[in-house]
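As you look at this complex, bear in mind that one protein chain is not there, while each of the others sits in place.
Chain nomenclature is as follows: A, B and C, assigned in order of appearance, with residue numbering initiated at 1 for each chain independently.
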């Protein structure tokens, strides 16, 4: 039995929710030796921040991390086998300046697209893992992101494996591929549903930020929905809502804590607890 | 096809919702020649009121009518075949004064219990019909009401027939049979679910009043939920809520119109339209 | 302005028609024979009409489908179905009048109909929240879809919606999850589904109702991941380039037929659906009947599989739409 693994762990994984909200959607850790926290404004030593999984040791603010950093943090060493690494978009609409923009992001991030998928183990538990990288065009969903998600769920369905998706799609569906990006909402929902019908576990971890077409499709269709503290989660962007409603937004609106209070998230899990929480849940659903 | 029947009917059955609420839960038409409307206080000629199906011609107020009157109004002449007419309660708890009370109601109403069930046709459409009579101990649900409902649904399931329930259980579950009355909520929900799993139609018509354990079981589990204008519909009684919350209730609280606005009723149907509406729906679901 | 009865690009035609009417009047009053002149002008008007309406840009079509006299969903339902019984409420929180649903008879056969509903005037638009559904609207749709499945009824959706409502309470009650759930439910329904984009097909709010085994589109309708105005704002920080964005996004029915996003274009009367409602109704009804007939022979399993396959291709290597 797997429960031995958790014997020394606290019985109730407790999470300290943030009281203050934070709207800044992206702030990578820059190259320098020192870095200022987006929330508490303390100056942090870069090495310290890395050691604490990019969570501010002073205030608990969760910095955005890349898909690659997340893999290093989360999965067992050398267990990650990437799938479909070479897929690139065909720029189906021939959208102005799109290919240039893509090249720029590819150079910046070293990724071909906004998603990495693969098989891995977390504390020995097998899973298919998909990670959306907010740094690549705000993690927006295009044909490649959709296709790689669909393939990941299909592999998991075929091999009877659970899926964990770490979402972070601040841009929702990607404009530059037009209605084909929209169709990825349809495809991913259907892929999730097939996996669901096979009785398999799907856990979504909503991180900064999970908005628009990403939230309105696969990201909100999981059996269990976890979220990182302070992550922005919603359908319409805060600015659009402010413009439409002509009123200011409530304190903490669309933060993970706010969305949790409204019943849409199972649990907010601080980054240091994510690995053990996932292993926990994977073990309990493994048979 | 059945649609010919409706050719001369208006395409959208329109209903005039009441603006004013009315809390009086029971007011039978007394024996005199004249009667005062509970809502508009107009003095009505009893014969006129009967001709208008006990709906006030001045203001549309729906007087409570008995199960027997309802059968006369609703089903095709001589089509009603009553089922299980003889069932009487065994007073399972030996509850103080209960049998005396029952005798009194039996004399008053000429019914053995608060429910009548049977097979009938409405404009030629076959159905199983169950009618709860508010005048018999406020239409409260005891072992007999539960048993007759369960049998009605079972017959309908077996013979692949639709069910229409005209509810009106202002007393919810009947106290005098204790937890056995409570168990009727369980039994009726399960009977509905078996009928539902057989792909058969169940329409509930919520009339004055549908409260407590009646509303919290079979009455709210229908495929299509209709309600009569002004009917009181809810779980907790208004007085209990006022006491608990120590605040006054909103205008029109728990009226059919209010509950409709909150999404729990498909349509409010004034009494004169009920027969044709039911026939309509039965025909469309008959195959 | 978009919201006037005469659109900018129609003005030359309207002017000409006005002049013809004046000339006829003048000839009548003075008892003159100006039939030659009138004929010439009428020929010119006819030619102009074709020139204008046969060569509409995406942007002009958008203006057509936003035309205040464009038939709304309930008007189309009235034209197409023999009868319609509206059902209300999500059984959870509220009744959303911005998305109507019910059972209609299509040539005598009961079908479940779902459609966002814009108002016909300012008052009704306010009542119907400009046809922008809240989560309750989508949850009502889910409820009625499952009911359709229980009773083996096909589901027909008529989609004319700028998008799901962007509001505080809509977010609080889960606009995103409600849309995702609607996509999932309609996307795996065991009964035939036909979606018709009848006007504006705006983003996820439209897609949620467009998971059809067949997806049809009225000639002038558009279907897009983002409104051209918003695309312009994102690209150029202002909405002056909405026309260019409309072209670049490839949102017209012809573009989308080319990419096989839709299966069929339903032609509109010349000048748009509002120019001849009866004709529009006939064309829509014919298309629905024909497409439903295609699907009627399939088993529940085949219906589900066919729908999965239909949407699976978008983005696949070798997708016909991508090559």
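Note that a contact is a pair of C-beta atoms (placed from the backbone, for glycine too) under 8 Å apart; a residue touches a chain by one contact, two chains touch by 3 or more.
None of the values given here were measured: they were computed from a predicted structure.
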Completion exercise
Of the chains on display, those the missing one touches are A, B, C
Fill in the blank from the handout: By the document's definition of touch, the residue of B:59, B:123, B:182 or B:276 touching the omitted chain is B:182
Exercise for the section: May I ask which residue of B:173, B:200 or B:231 touches the chain that does not appear here? Expected result: B:173
Completion exercise
Missing-chain contact among A:119, A:151 or A:264 belongs to A:264
Handout entry: Per the touch definition above, residue among C:71, C:116, C:174 or C:228 touching the missing chain
Key = C:174
Problem - Absent chain, residues of chain B that touch it - result: 87, 90, 92-93, 95-96, 142-144, 146-147, 150, 172-175, 177-187, 189-190, 192-194, 197, 212-213, 215-221, 233-237, 240-241, 244-245, 247, 249-250, 253-254, 262-264
Completion exercise
Interface residues of chain A toward the undisplayed chain are 1, 3, 6, 11-13, 196, 199, 201, 223-224, 260-267, 280-281, 284-285, 287
Handout entry: Residues belonging to chain C that touch the chain removed from view
Key = 91-93, 139, 173-174, 177
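The rule is simple: only the chains that are shown with their structure count from here on.
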Exercise for the section: Draw the chains as points, connect those that touch, then say whether the picture is a line, ring, star, complete or other. Expected result: line
Practice task
Could you tell me the distance, in whole angstrom, between the mean C-alpha positions of chain B and chain C?
Solution key: 41
Fill in the blank from the handout: dist(centroid_CA(chain A), centroid_CA(chain B)) in Å evaluates to 51
Problem - Separation of mean Cα positions, chain C and chain A [Å, integer] - result: 34
Fill in the blank from the handout: Expected list for chain C, residues touching two or more other chains, is none
Practice task
Mark out which residues of chain A touch at least two other chains, giving numbers and ranges.
Solution key: none
